[in-house]
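With one protein chain held back, the other chains of the complex are shown just where they sit.
Moving on, here comes subunit A:
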Amino acid sequence: MSNRVVNILVPLISVVLGLLVGGIIMVVSGYDAIDGYIALWNGIFGDAYSIGNTIRQITPYILSGLAVAFAFRTGLFNIGVEGQLLMGWLAAAYVGYAIEGLPRIIHLPLALLAAAAAGAFWAFIVGFLKAKLHVHEVIASIMLNYTALYLTNAAIKSLSDGSFKTPTVLESATLRNQWLREITDNSSLHLGIFVAILMVVVMWFILEKTTRGYELKSVGFNKNAAEYAGMNVNRNIILAMTISGVFAGLGGAMEALGTYQNASIKAAASGIGFDGIAVALLGANNPIGVFFGASLFGSLKYGALNMPNAAGIPEEIVSIIIAVIILFVASGYILRVALEKFGKKKEGK
């Protein structure tokens, strides 16, 4: 069996198997699996409005997935995407409403830049601690996730004079776009998806085309060899983490300037950052893969919202079904091995 066939077959079969098992779960717990999946399908693709919102849901997942994947590729585990994303979210919202009188062509990029810088700074701390003081990045990022959550909450409270959310971002800084809304029946689809796609290209470009990417990967795979080759190991660790934070911060900007138009106090983490880990795994830490992984993840997440209403399946069961499908896709490599064996036997005969 040729490589290309395997590459296409594996994700397809995994999704089908996941759907099958999910269906069995529905049937066993006494619901109609067909109805359930029709509801899921309609929730994702049912009409222009659903499609718009599905894409909107996918957008931040692409960025949080890129953040995790970039770190992985450079030998780091960035579990702090969540915190970096929250920092980016607040920074974008603040610049978005507090700076007045700028034209959109300056204001919007400025707000995005602020988010990127905030995420980058938050990740830089982790990289710095690792490089200079040998603090493991997982420990540092988990601590900083909490710090970010409470820090942003406190900041929002004081910025809004005791309210639970910041003022709405100005017209000149919003990612919303009248045309996109109109063609999707007034969904909350915004321009952020283009930013996310651009970042997919950026990650690919950095890793596969630049000398810096070559260094980052070398340091990630083998520090000693990198040092032997005259690379500055510490600087590259810090830089890798910082770039990862840029993606995370932009993920926050999608929510601040696109979906919500503000930053609000949160009782717990948004979850987008943590889901980024699953997205990166689905996408095998490859930028294009992340795009597809985020698409699957975001579609299922958004489409699933329709299942309780349209098919009467309780939310808990829906969560289990979605988790099962994702699990199957993520473990696609088992299938890959099986397919390869199967292919070989056939050739042998």
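The rule is short, and it goes like this: a contact is a pair of C-beta atoms (placed from the backbone, for glycine too) under 8 Å apart; a residue touches a chain by one contact, two chains touch by 3 or more; residues count from 1.
Note that contacts and distances are computed from a predicted model.
Comparing "NAD-dependent dihydropyrimidine dehydrogenase subunit PreT", "Electron transfer flavoprotein subunit beta", "DNA polymerase III subunit delta" or "ABC transporter ATP-binding protein" against the UniProt entry of the hidden chain yields the protein name "ABC transporter ATP-binding protein". Contact with the undisplayed chain is limited, among A:Phe45, A:Phe164, A:Phe194 or A:Phe221, to A:Phe221. Of the candidate positions A:Leu12, A:Ile139 or A:Ala229, contact with the unshown chain belongs to A:Ala229. Mapped onto subunit A, the footprint of the missing chain covers residues 209-215, 217-218, 221-222, 224-232, 344, 348.
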